[in-house]
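Right, chain A next:
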Amino acid sequence: MSLLSLIKEISPQLLEGTLVTLQLTGFAISLGFVIGMFLALGRLYGRGPVRKFCIGYIEFFRGTPLLVQLFIVYYGLPRYGIKVPSIVAALLGLGLNSAAYQAEYFRGAIQSIDEGQMMAARALGMKKLQAILNILIPQALRIVIPSWSNELIYTLKYSSVAYIIGAPELMAQAKFIAAENFRYFEVFLVVAFIYLVIVSLLSWILRIIENRVRIPGLQTS
Partner candidate 1 sequence: MTSIFPLLRGTITTLELTILLLAIGLAIGIFLALGQVYGPLPVVAVINIYERFFRSIPALVLLFLFFFGSSYFGLSLSPFLSAVLALGFRSSAYQSQIFRGAIQSIDEGQMMAARALGMKGFQAIKCIILPQAIRLAIPPWSNEYSSVLKDTSLAYAVGVVELVREGRYIIVRTFEPMLVYITIALVYFVLTYAGNKLLAFLEKKLAVPGYELKLKEAKSTKYER
Partner candidate 2 sequence: MSDKTIILKIEDIHKSYGKEKVLKGISFSVKEGETKVIIGPSGTGKSTLLRCINGLTKPDKGHVWLDGVEITNSNVNLDRVRQSIGMVFQNFNLFTHLTALDNVRIGLVKVKKLPRDVATEKAIAMLKKVGLEKKAHLYPAQLSGGQQQRVSIARALAMDPKLILFDEPTSALDPELIGEVLYVMKNLAESGMTMVVVSHEMGFARSVCDEIIFLDKGVVVEQGPPDVLFNHPRNKRTREFLCKISELYGESGER
């Protein structure tokens, strides 16, 4: 069987896996976004224990492999009565992991904003929380776009690790196909190509967005 006919035969199944991969990535990055924002604010403005917790969380998730985190969620938690299907475990693990990285990006962005912005907001009579929500965060979100784009692509690539705990994404489908036709190398070559295309496409789209939302005259290095 030629490579071409092989591709034709396996593409429906791979497409299905690709869709799962994209969904998994989308949900995980969103979960990471919400938790990451709270972690960043907690680390920057939180008091004692809140701040300590945020730092501990971020350092733990950044200092340990995603695979181990997924194993903890999928194999470790059932002991304590929390048993979830592999796809949910994958989503949780990826999201919690990405949250730690996104938190650091948000923190960096917020810290890079000139102190004068906060001062001017307070001088207008805003409360600290109001100033953070209305002045700092909108600016930080624009600044964070390049690193956030990067994080999205990372999450997409690392969603492949979810295969190891059995989530039915692209890698899992590939392994499934290959176990039947024994053409491991060719199948993974096709998978590599799919990732290459998606990642290139995604970077291209993100770059366009980056250019669109740039505030005229404001240099964000």
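With respect to how the candidates were assembled, all candidates are chains of the complex that A comes from, given by their letters.
Assume a residue touches a chain if its C-beta (ideal position, glycine included) is under 8 Å from a C-beta of that chain, and two chains touch if they have at least 3 such contacts; residues count from 1.
Keep in mind the model is a prediction, meaning the values are calculated, not measured.
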Which one touches chain A in this complex, out of 1 or 2?
1
Chain A residues within the candidate 1 interface of the complex:
59-60, 62-69, 71-72, 75-77, 79-80, 101, 104-105, 107-108, 147, 150-151, 154, 157-158, 160-161, 163-164, 171, 178, 184-185, 188-189, 191-192, 195-196, 199-200
